[in-house]
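Down below is the structure, laid out as structure tokens.
In this view, the complex is presented without one of its protein chains, the others remaining in place.
The block that comes next holds subunit A.
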Amino acid sequence: MTTTLEEPREATPSRGPRRGPAAALLRLLKSRETGVALVLILIVAITTLKNPAFLVSGDGFRDLLVTPSILLVVVLGQAVVIITRNVDLSVGSVLGLTAYFVGTLFVAFPTIPVPLMFLIGCAFGAALGFLNGALVAFGRVPAMVITLGTLYAFRGINVWWTGSNRINASDLPSGFLRLGTQQVLGIPVLTIIALVALAIVAWYMHNTRGGREFYAIGSDPAAAELYGLDKTKRVLAAFVFSGMMAGLAGVLFAARYGTINSQAGDGFELEAVGAAVIGGVAITGGTGTVIGAALGAFLLVTINRALPVLGIPDFWQRAVVGALILGAIVLDRVLAKREHRRLIEKRDR
């Protein structure tokens, strides 16, 4: 008895996760987020060397930050949904429908204060997300099918409602449109909104009980339920949140572009899933961080903008994005396999 008790005690120091600032730094350096960030910095650096206006000019810097912001907000919601082992293909349609709804409200009531409009947009998106979530959670149907259905339905409603109409910049209050170009301390307002949302969600997912429950449900739904977690409630919450973020992105879209036709946000679902996957959020759920997903969004958009500067015709953008997604998931898999082998060796030693 005594020997069996002593053995694990001896092994404990080397088996537990290492602590201390040095180990934390090492973990940070080896993380996926750092890798994506390095690639991002590298691309910006190379492109800037080739054409300084890419970063240094006022417009270049602003575009570099503003263009990814809308995708970033959508990716936040998408990442949370994917972490619960679901997927939300309807985000592009929710974005478009919300953008048109907000534009129509502004045309009808030009005096609505802008912050209230943000709340209305979020609430509208959340309502659409609730519909998705309720169908997935209570209907016991895979999220992919439901959100594929609502992708069609929401877009159809949008086209039906909009017809060949569109909202023009001249229809929107100038205070609202100024948000799209305004800067605070050199940083565009839209980017600040996106980064604040990112900070809140990242903190919530990492530190709170609710956030950890998303991960638990995604990594093993059966075990999570056995443990007593309310899966239905959490999945519903993830979809409501994803809809809310897509709604927010719709408002940002309206502010940034001013023109809203029935095709706003078309194809965003794949960019959002792609960005999350590139950022290390595994499609099988339970792993990845929203910060990684946000970096993935930045990387995706920046590559698209950098390619023409580097002399690669825009037409090849999608091919590069596809190769990037494939590279990222293969890398993930290889690293996971190596980690798995290492853990087994450690256990057997």
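Note that contacts are C-beta pairs under 8 Å (C-beta built on N, C-alpha and C of every residue); 3 or more make two chains touch, one makes a residue touch a chain; residues count from 1.
To be clear about the criterion, contacts and distances are computed from a predicted model.
Chain not shown in the complex: UniProt lists it as "Autoinducer 2 import system permease protein LsrD", one of "Autoinducer 2 import system permease protein LsrD", "Protein-methionine-sulfoxide reductase catalytic subunit MsrP", "Binding-protein-dependent transport systems inner membrane component" or "NADH-quinone oxidoreductase subunit J". When the full complex is taken into account, the listed residue touching the unshown chain is A:L326, out of A:A24, A:L326 or A:I344. For the options A:A127, A:V159 or A:L335, the residue in contact with the chain missing from this view is A:V159. The chain that is not drawn here is touched, among residues A:V141, A:A223 or A:L310, by A:V141. In the full complex, the hidden chain is touched by subunit A at residues 87, 135, 139-142, 144-146, 148-160, 163, 262, 270, 273-274, 277, 282-284, 313, 315-323, 325-326, 329-330, 333-334.
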